[in-house]
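Some notes on the structure that comes next.
== chain A ==
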Amino acid sequence: MIKFSNIVVAGAALALLGATAAHADTLADIKSKGTLVVGTKADYRPFGYLDPSGKIIGFEPDLAADLAKRLGVKLELVAVVASNRIQFLQQGKIDLMIATASDTPDRRKIIDFAEPNYYGSGTNVMALKSAHLKSWADLKGKKVCLIQGSFYNKELQEKYGIEGVAFPGTAEALAALKNGNCVGFAYDDTAIIGQLQTPEWSAYEMPLDSILFQPWGIGVKQGETALRDFVGKATIDWHKTGEIIKLEKKWGIKPTKWAEEMHDKYK
Partner candidate 1 sequence: MDAIWHWFRVLYDTTGINLPIFYDAFDRRRFVNGLWMTLALSVISIIASVAIGVVGAWLQGSRLRMTRRVVNGYIQFFRNTPPLVQIYFFYFGIGSLLSTTGPTGHPVPLVSNVAWAIISLSFFAGAFNVEIFRAGVEAVPKTTIEAAESLGFSRLRTYLLIVLPLAFRISLPALNNNLVNLVKTTTLAYAIAVPELLYVTSQIWSDNLNVPEMMNVLLLVYFVLVGALVLAMDRWERAIRVPGFGA
Partner candidate 2 sequence: MNAEATTTPRPLVSVRDVHKSFGHVEVLKGVSMDVQKGEAICIIGPSGSGKSTLLRCINGLVPINSGTIRVRDFEVQNLKTDHEKIALRKEVSMVFQQYNLFPHKTALDNVMMAPVHVLRENRDEVRTRALALLKKVGLAAKADAYPGELSGGQQQRVAIARALAMRPEVMLFDEITAALDPETIKDVLATVRELANEGMTCMLVTHEMRFAREVASTVYFTDGGVIVESGPPAQLFDRPAKERTRAFLSQVL
């Protein structure tokens, strides 16, 4: 059974490889048409969101712009969401996906990710500044709002001893946090950063060190090795020159240990 499905996957992969090999490679196409099309988020402040004029700006659009500059082509940004970003890539609607996508083994079966990872998100909490949280241990036995079905819920309860209060969606969890039904809201640190940048949440902070880091990858269509390697080289550059750390600062993102480590690694 297991062997059979392996063969099927391998066969499919071979077929795909063959198909793309016959095709001209995308990197060359981009150069010849003079435009790089990148899918980014438009609703995930500050990683990709709309400025008042309706232009997509943010951390990831800046990375996309850098790639376009390296290629000497124009940049076209396409707004994507979690549910369509991989299809857009597979259908060729976008050349690259830089859209807060976690680099997971499951996804690697259908698209390719440039190496190394450019960024990533961890789990953190959003809490009132006046709560003076210092470490995860401070949350032991305390009520913490969660989103039902989040992968980190069990670990937070089991390992850190929080009393989870899980809601169906973000809006409910945020309302409960505001009402004081929990001392903090555990969520993706990258999403919390965006929340904290709105005046509504000015009394709140993200006080802890993120845990459970999940790396994000820049996606290319499977088999686009030239494009993939080009992005990979650029990513190494970003880490080496401290570009990522600079962008963190630019977009008001609390400096992460991960970005610093990557900088040290490629320095």
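On the choice of candidates, all candidates are chains of the complex that A comes from, given by their letters.
The rule is simple: contacts are C-beta pairs under 8 Å (C-beta built on N, C-alpha and C of every residue); 3 or more make two chains touch, one makes a residue touch a chain; residues count from 1.
Since this is a predicted model, take the numbers as computed values, not measurements.
Going through 1 or 2, you find that the chain touching chain A in this complex is 1. Across the complex, candidate 1 is touched by residues 128, 130-132, 145-146, 148-151, 153-154, 157-158, 164-168, 172, 175-176, 178-181, 183 of chain A.
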